[in-house]
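Here's a structure for you.
All protein chains but one are shown in place.
Up next is subunit A:
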């Protein structure tokens, strides 16, 4: 099994002494290529912390995070940044698009920062936008788009190039249920067809249900898991 994200005994404590907040306390999670994992749990249970540590945006207090075989703690800051540009796609809840750049420019940005020639980067960007079904909006600015369209741009930016790991923090938070499911369909396709490992944080059980596996965090600890799925016929036999 080709494990893309390997989290081992991860802890993350904010502050010290009396004030210490134990956001994560010993989490293990391995996500192989092609698997989509949903993380659920009450507010404050550590979901975003788990995702930021996985994406190299935050440093663990102890434990290990390996992405595509690289132990993030052993890499230099530059090397982590490069890994983030090339291998890790991150969809933020508030999208984090740059208002002064068009959709295509936003999507091409990580590639250009990584030294890809502008024309090539734009070709990739347009392909990624087409893949999320908004190829026609390439030259629009984020402010002139609907929430759902901005969300797709953010996803296109997270999948552009040769990403191996896709991390999404409440990517459906601001969307209606139908559009939310379209986003899930998209993430699902990336995992199924491109062998990307995906981790999705969501409060919505309907959306989490698109994942192969759903893990449940409470107080910084994984307390439950559902999936992987049995075969469909078994379900039909069971349901009466």
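The definition used in the following text is that a residue touches a chain if its C-beta (ideal position, glycine included) is under 8 Å from a C-beta of that chain, and two chains touch if they have at least 3 such contacts; residues count from 1.
Here is the rule we go by: contacts and distances are computed from a predicted model.
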Hidden subunit of the complex - UniProt protein name among "Ferredoxin", "PadR family transcriptional regulator", "Cytochrome c oxidase subunit 2" or "Cysteine desulfurase": "PadR family transcriptional regulator"
Residue in contact with the excluded chain [from A:39, A:153 or A:208]: A:208
Touch list for subunit A against the chain that is not drawn: 9, 18, 22, 25-26, 28, 40, 42-45, 185, 188, 203, 205-206, 208-212, 214, 216, 218-227, 229-230, 232, 235-236, 239-240
